[in-house]
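All protein chains but one are shown at their positions in the complex.
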Amino acid sequence: MNLATHAPILAIAVPLLGAFALPLWGKLHRYLRDLWLLLVGGFTAAMAVLLSARVFTAGIQVYTLGAASPGETVASGGFPIRIVLAVDALGAFMALITVLVAVVALVYARRYLAEEEGKTLALTLGTLLWAGMLGMALTGDLFNFFVFFEVTSIAACGLIGYRTWAARGPEAAFKTMVMYTAGGLFVLLATAILYGEYGGLNLAYLAAQIRGTSVDRIALGLLVGGLLMKVGAVPLHMWAPDAYGEAPAQSVILLVANTQVALYALFRVLFTLYGGVADPAVGWLVVALGALTVIVAALMAVVQTDLGRLVAFGAVSQIGYMLLGVGVGLTVIGARPAFGLVAIQGGIFHMLNDAAAIGLLFLAVGAVEKAAGGRDLAGLGGLGHDLKWTTGFFLLGSLALAGIPPLNGFASKLMIYESAFRLSPILTALAILASILLLAVFLRAFQGVFLGPRLKPATPVPPPMLVAMGILALGVVALGLFPEFFVRHLVTPAAEALWQGRDAYLRAVLGG
Amino acid sequence: MRLLTGEGYWNPLVWLAAAIGVVLLTAFVWTRGRRDYKRGTEQDLPFLSGEKMDGAHVGGQHLYWGFVEGLRPYVERLRAFHTGFVGDYMAWLVLMLGAVFLIVLLGG
Partner (left out) sequence: MIGNTPFVVCMVLVALGLWALLFRRNLIKIVIGLKLIENGVNLFLVATGYVRQGVVPIYTYAPKDATMVLPTPQALTLTSIVIGLATTALILAFVVVIHRHQGTLDAGKVTELKG
């Protein structure tokens, strides 16, 4: 059995089954549980990286579940009847982001979570969330996407609210679960409408059949509405500060990656599924929502006093940059000017940069919470005397998020600014204004928490947490100093998959 | 190692070289300063409204006061929308869905 051809399904199945086996090992002994987690995590990461390497070198990978051979997508009747996993460059890019985030989260959780506070539960839910994210990123079937959408919703809300000794976590989890479930049901309704109209569930098959009738447009509206809900675009973002603020720190970065995979799904729907009937109005909608998200979230972050909610509003704002970048590309896709491709490249590059920078910030906030016992700005001060590494990581993350050269945020934001300027100068003005606001917010938080006289001695941060933050900080610096390398090898194939890759995708799945 | 952005290019290594030059210039200016400053003595106690106090601490929520107060009218109007009530969140979803339907069905 050739492991590389079966990599797509192994990357989803192994963490799924491994997550359910984890509590059983945990009942025996916790070292067995840690060893099992290491094996499962390592194997999943290896499968995802192997798959991405194959996609970037050999083209779109297709895997049919339950067929005699993986490439046998089209059945004897002439259309696909089995679940097909179709991985193009953008799906492989998202899989790589989830691998980075999940590996860092698992290293961080080794010492961040206390044993008696449900560590096994958190690790199980985290691995399940990783499996669901990989499923959403690799699938080529609309109903399969809905199933993994719900898997990630359940795992994410479980992670937000499992600490039931306080009331805030379950309250945030309740609100997030209601919003996620409502969004998921709209996606299911759209799937039902499309199935009733065309008789198929495969993304490529539907993309070839969609003609732009009003029933199709209703389905598009439902899909966009449900996915915008999960992405956290203003005004549907209100679950995000609650969720990111109340979840334990290692799961917040998994939640951020989950939101980015939902953003990938939105792009898949807009560019591939409805790419044949694209009209600029939807592009302008995405651009307007992106600009609105960027500025509203930055404004809301100014008056927050809880460090976790402050960084959470920063995370919501960065999603707006990604929407803005790719929305500019969607608006001009009819005429294909060169700045559209640059805009999409900027948006997709910003996904990777944001995962690293916001991940670093959330992990630093978790370290502060563990060292000082609280997260409120009023009670924190002078932590820079004791937590030197954490101070450096927080400063690095803040500068990267605000887009200060030479870090990675600047590289992707520059691409977004310059291409959005060609569409409308107001967008660039709003985006730069939000960057300045976020810089002020984070410098204020940095000075208040880390500088100044020492208030009370802080417990030292355990080394695995520092190692996890160090991995992300290394990523931030490497992406910032050598952006051209990453853009040429990782981002441009992914952007081309959206910009002109629709025909290649249809050909790969439906066979010519 | 230049990132081409369509309008121009961005080369972080050139920026880094320029930044190192600026840092060297700053270090040169710093060495021309006073030499009688000792850390850890009463010279570096916090200075608050005319008095030197040990342990004076301005909490994070009071910093950048002018900046925050200048933005407060806009932000308070936005904060009024974030009620924390699930029905309001769902109302935004329904409104957004209506707006999306309007744009998608009429904007073709």
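We just call them A and B in the order they show up, numbering each chain from 1.
By definition in this document, a contact is a pair of C-beta atoms (placed from the backbone, for glycine too) under 8 Å apart; a residue touches a chain by one contact, two chains touch by 3 or more.
Small disclaimer: the values here were computed from a predicted structure and weren't measured.
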{"item": "Chains still shown that are in contact with the chain withheld from the display", "value": "A, B"}
{"item": "Residue touching the undisplayed chain, where the options are A:A67, A:V147 or A:A504", "value": "A:V147"}
{"item": "Candidate in contact with the missing chain, chosen from A:A58, A:A114 or A:A167", "value": "A:A167"}
{"item": "Hidden-chain contact residue, picked from the options A:D88, A:D216 or A:E246", "value": "A:E246"}
{"item": "Options A:L188, A:V311 or A:A508, residue touching the unrepresented chain", "value": "A:L188"}
{"item": "Option touching the unshown chain, where A:P8, A:G26, A:G140 or A:G158 are the choices", "value": "A:G158"}
{"item": "Touching residues (missing chain, whole complex) on chain A", "value": "143, 146-147, 150, 153-154, 157-158, 161, 164, 166-168, 170-175, 177-178, 181-182, 185, 188-189, 191-192, 195-196, 199, 201, 241-242, 245-246, 303-304"}
{"item": "Chain not shown, touching residues in chain B", "value": "79, 82-87, 90-91, 94"}
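Methods note: only the chains that are shown with their structure count from here on.
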{"item": "Computed distance of Cα centres, chain B from chain A, in Å", "value": "23"}
{"item": "Residue ranges of chain A in contact with chain B within the complex", "value": "174-175, 178-179, 182-183, 186, 212, 214, 217-218, 220-222, 224-225, 228-229, 235-236, 238-239, 241-242, 277, 279, 281-282, 285, 296, 299-300, 302-303, 305, 338-339, 342, 377-382, 405-406, 410-411, 414-415, 418-419, 440, 443-445, 447-449, 452-453, 455, 480-485, 487"}
{"item": "Chain A partner contacts - residues on chain B that touch it in the complex", "value": "1-8, 10, 12-13, 15-16, 19, 46, 54-61, 63-64, 67-68, 71-72, 74-75, 78-79, 81-82, 84, 86, 88-90, 92-93, 95-97, 100-101, 103-105, 107-108"}
